[in-house]
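Before we start, here is the structure in question, set down as C-alpha cells.
Every protein chain but one is kept in place in this view of the complex.
What follows is chain A.
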Amino acid sequence: MPPVRTARASKKAPPEGFDDLEDTLLEFAAAMKDAENAPHDGKKKYEMVWPIFQITHQRSRYIYELYYEKEAISRQLYDWLLKNGYADAGLIAKWKKQGYEKLCCVRCIQTKETNFRSTCICRVPKEQLKEGQDIQCVNCGCRGCSSGD
C-alpha cells in the first residue's frame, strides 16, 4: 500500500510530473482498498488475494510503460514511485528479461516453495498445453503469462 499523501508525507513532495499520474494512481489505490476489504463470499482463501496481485501487476505495468515505453516520466519520478511502493521493483526487473515480458507475479517463478520444484503452470507456453486446457495458477489467478504474443 503506497502512502496516502497526507500533510506530513507531502513534506517530501513527489518530483515534478506526479500530478499527471495522480488521478490514475488514486484510482488504483481505491481499487486496492476495495480488494483488500472485499467480503469472502465463499471464495477460497487463496482466491482472495488474486485481485491484489492483479492490481499490483497493473499499477507496476502502468509505471513501467510510462517510464520505459512512453518516456513520459523522469528518472527521478520513476525512482520515487518505486521507493514509495507504487510499483513492484522486483516484478519490473523481471519484465526487462527476455521471456518474462509479461510475467504476472514473482511468486509464479519461484521453484522453492512449490511441491514439484517447478515454476507455476502459468509459465507453460500455450502451445505446450493440452488442447483446450484451461489453466489458472493458485498464486495470483494468472491464466498464462509466458506466451510469446
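Keep this in mind: contacts are C-beta pairs under 8 Å (C-beta built on N, C-alpha and C of every residue); 3 or more make two chains touch, one makes a residue touch a chain; residues count from 1.
Just so it is clear, contacts and distances are computed from a predicted model.
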| item | value |
| --- | --- |
| From "Pre-mRNA cleavage factor Im 25 kDa subunit", "Peripheral myelin protein 22", "D-2-hydroxyglutarate dehydrogenase, mitochondrial" or "WW domain-containing protein", the hidden chain's UniProt protein name | "WW domain-containing protein" |
| Option touching the unshown chain, where A:D20, A:E36 or A:E101 are the choices | A:D20 |
| Selected from A:A72, A:I109, A:V124 or A:V138 as touching the chain missing from the view | A:A72 |
| In chain A, positions touching the absent partner | 19-21, 23-24, 27, 58, 61-62, 65-66, 69-72 |
